[in-house]
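The complex appears here minus one protein chain, its other protein chains still in place.
Showing chain A:
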Amino acid sequence: MRFDTPATTNPIDQLKVVGKPTDRIDGPLKTTGTAPYAYEWHDVVPNQAYGYVVGSAIAKGRIASIDLTDAKAVPGVLAIVTAENAGKLGKGDWNTAKLLGGPDIQHYHQAVALVVAETFEQARAAAQSLRVDYIRAHGAFDLASAKDSAVVPEATPATAVGDFAGAFASAPVQLDATYTTPDQGHAMMEPHASIAAWDGDKLTLWTSNQMIAWSTGDMAKTLGIPKENIRLISPFIGGGFGGKLFVRSDAVLAALGARAARRPVKVALARPFMFNNTTHRPATIQRIRIGATPDGKITAIGHESWSGDLPGGGPENAVQQTSLLYAGANRMTATRLAVLDLPEGNAMRAPGEAPGLMALEIAMDEMAEKLDIDPIEFRILNDTQVDPSNPGRRFSQRQLVECLRIGAERFGWKTRDVQTGGTKTGRIREGRWLIGVGVAAGFRNNLLTRSAARVRLDRPGIVTVETDMTDIGTGSYTIIAQTAAEMMGVPLDKVVVRLGDSSFPVSAGSGGQWGANNSTSGVYAACVKLREAVTQKLGFNTAEAVFEDGNVRLGNRSISLAEAAGEAGLVAEDAIEYGDLAKQYQQSTFAAHFVEVSVDAATGEIRVRRILAVCAAGRILNPKSARSQVIGAMTMGVGAALMEELAVDKRRGFFVNHDLAGYEVPVHADIPHQEVIFLDETDPISSPMKAKGVGELGLCGVGAAIANAIYNATGVRVRDYPITLDKLLPGLPEI
């Protein structure tokens, strides 16, 4: 189905199932431990052996030699895979560094071997007795010192509108500030894991992966076999956040280990290994310049961002939102990329916007202060309903102002100025706690990609949906079931959803908050076809037939779907494909984040006290799972603002705090009352579902809202994340 004109009324608009807060249909499986995760497919193939990965002890250099003698002598060892004996390996399109290193080493903990043994303990013991000699080479590990050598990457050219330099120089009110965000780890609960089994030259891989088709292709490319020979199965995923968009070493090494050991092999990455072996969100240095008239109109806005990656890698596009979020006649953005020999950087939830807004939305707060305008009013004053670089191009929907106003009302923003007695900071105290509030805008683009599905109607009246879409804990199963139920006029319990299998039609997959809208639109397309198949079979006029209560009805003729399906059943497959509506209209999602914090006046300890997100993101398909997505994202925003940082050892070139004791993410005690409001919105330009994504929007802007609240509480402006107490101490009141 081609979607190239805005949606009109369609069966989804009935909203009998779609749009209702619905429990996750996979919930009982998860809470009873019966949803198998990648490492837990114990029964799918017999005789599974265990693989344990050995990681490089150096960040850059070469392997001089590997001595396998001790490792081979460990009881139970079946095979040891190294680059030397693995045969020729390719590199996947989505990988920057090789997944099996050697002799050259590209980053710390790059896999250099897999030991396969009868038991996990034997494999681990043997892995630990592998002797690898390295020759270290000099590497670049510090973004700040590599900054000057950074170049503008091809993938993200600089943008310019009007005369930024001139307009900024002549602006009566100016801000020129630099912000930094650190490297961050995905820290999802389920580690990367895979079970590989060969049948002749055919490989089956049970794994944990967000993008089935990408990864099937990359497995094929890495192993040098046709992708038709690979079946990838990933129906349950214990979180990914972008860390599982790609094939990683667990998958490739499980396949190689299984080939070497001639039996199925399972591999999970140990937690202390994940931070340096897999991908991470790269650190940024961001310079933001804003010029405005004294009454608060932005005349110039410029955003530059520096990040680093291994040779051949990409930048963190932290300037993305700045092209679109606020008005201003003169503007520029630029990203620059330096070569760093740290582990490879890549997407993490809301890549680009998450770190970009952490900086931009502090800058807006700083500017509002300089202008002496309420930060909400300042944002509203500079709202734009069109793409600022192409004013003929409108936003399909843009309710940022409504988000800010409704949020202000709900949060009690007005009391802020009254409470602070006219000053902006540091006046409200409750015992030892300094209290402050902050606001930030949230923004994340809506991305459209082809997504296919197959829908089957069976004799018992069951509708089965198959698509290689993944559910990374987001609720894909449920919204897809809701979509099919709505389309076919059946209750939810008559729908079966099967996901995450490369033998199913290729979907959008999960990433970039594009999963919900695109995958359900693909299911919509397939259901439209199935409806046609049903009506044609019955000789009904498709346009007039009503699918309701398990029946299809035309006038006073009503036939049950079960009967319509007949013994053979009916199957339809289709995909949603997009025309150029995304070119004609800018499609984005919007939010306003409000935060209240308290800061211990003595120790600088920061506690978030309440947090509110107001989101405008098209039709909300399932308010319950959407809310879960947003509160999860807000939680991640608290982590980003207050504690998450992969500490770089700039001499040795690795992330030092590589476990969950060292890399701190919020715990329950850090998370206060969270509230989410979704504006009642439909976006017919987005898709037939009239929906967009919310999963990343909930993160975008939260960090800055917290930073602004801390400033409001203490008067200390921290521009380097995370905002840990040591950065506040020098500015706190004498005690």
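Keep this in mind: a residue touches a chain if its C-beta (ideal position, glycine included) is under 8 Å from a C-beta of that chain, and two chains touch if they have at least 3 such contacts; residues count from 1.
Operating definition for what follows: contacts and distances are computed from a predicted model.
When the listed names "Molybdopterin dehydrogenase", "ETF:quinone oxidoreductase", "Branched-chain amino acid ABC transporter permease" or "Menaquinol-cytochrome c reductase cytochrome b subunit" are checked against UniProt, the chain not shown comes out as "Molybdopterin dehydrogenase".
Looking at A:P103, A:P272, A:G412 or A:G569, the residue that reaches the missing chain in the full complex is A:P272. Within the full complex, the residue among A:E402, A:E664 or A:D720 touching the omitted chain is A:E664.
For the options A:D4, A:D23, A:D67 or A:E121, the residue in contact with the chain missing from this view is A:E121.
Counting the whole complex, the residues of chain A in touch with the unshown chain are 57-58, 121, 124-125, 128, 272, 432, 600, 602-605, 607, 642-643, 647-649, 651-652, 656-659, 661-662, 664, 666-670, 724-726, 729-730, 732, 735.
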